[in-house]
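Removed from the display is one protein chain of the complex; every other protein chain stays in position.
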């Protein structure tokens, strides 16, 4: 359960935490998997992946020991 | 004693108030009179005349019933 | 540059003012974001702010590093509230102090603009008509 979901991404997926899906090895693959699995995410202006508390480029490796976060458009302030 | 002097203009003239000099009929004439009478005023970056609490153009009339102020460069804030 | 970063249930303008105070600094600029009682004409009952706190603090530190690189700012405080917030309550405070005022405005505006763009905090709006967005 090393993937955390926040904000509207949590609401769309219906869960605040999930296991990194089998076979996913990069941030970009995770994003593609999420958009395919929860099509409502495609309506968001942006969907970012953070790995170990920093925004990750699509090519960044992800694994079972990383702290991964699914970040919909932020709206603080 | 309807002319008030402020800030460094007061220090240079050595008085906070004076009578409008005889024969002075405009703000510009008063400024010229002040610069001639107190030459140290010429070293200031600016010298403004206010008439009845508003900055006056050189041509503005001044008389014994006006509230006149001699305004060296302001330095509030 | 001295930095205060905080993400807590309750934040106050005063703690930011206290932190940035310095007799060496002539200029202080403080931005406060408060909960508005309406959004685009619809009445708002409350907001709920959620943060990915550790990453949010890390992103706030990056903003502080950017500010220190760009301007001669002496002190910077960035505070963000989380949880339920009612109209009129403080959601965010960004405060800077510097020797001169022009850069204080620039740095403060940069910090709040960047915070709103990059710091992982989300709000839910509870409208008076019952909708939640």
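All chains are identified by letter, namely A, B and C, in their written order; residue positions are counted from 1 within each chain.
Just so we're on the same page, a contact is a pair of C-beta atoms (placed from the backbone, for glycine too) under 8 Å apart; a residue touches a chain by one contact, two chains touch by 3 or more.
No experiment lies behind these values; they were computed from the predicted model shown.
**Q** Among the chains present in the display, which ones are touched by the chain that isn't there?
**A** B, C
**Q** Need a quick check: the contact residues on chain C for the chain that isn't drawn.
**A** For chain C, the residues touching the absent chain are 13, 17, 21-38, 87-88, 99, 101-102, 104-105, 108-109, 112.
**Q** Considering the whole complex, not just the chains shown, which residues of chain B touch the missing one?
**A** That gives, for chain B, the contact residues 4, 6-8, 50, 53-55, 69, 71-72, 74-77.
To be clear about the criterion, only the chains that are shown with their structure count from here on.
**Q** Between chain A and chain B, tell me the centre distance in angstrom, where each centre is the average of that chain's C-alpha atoms.
**A** For chain A versus chain B, the centre distance works out to 70 Å.
**Q** What are the residue numbers in chain C that touch two or more other chains?
**A** Within chain C, no residue touches at least two other chains.
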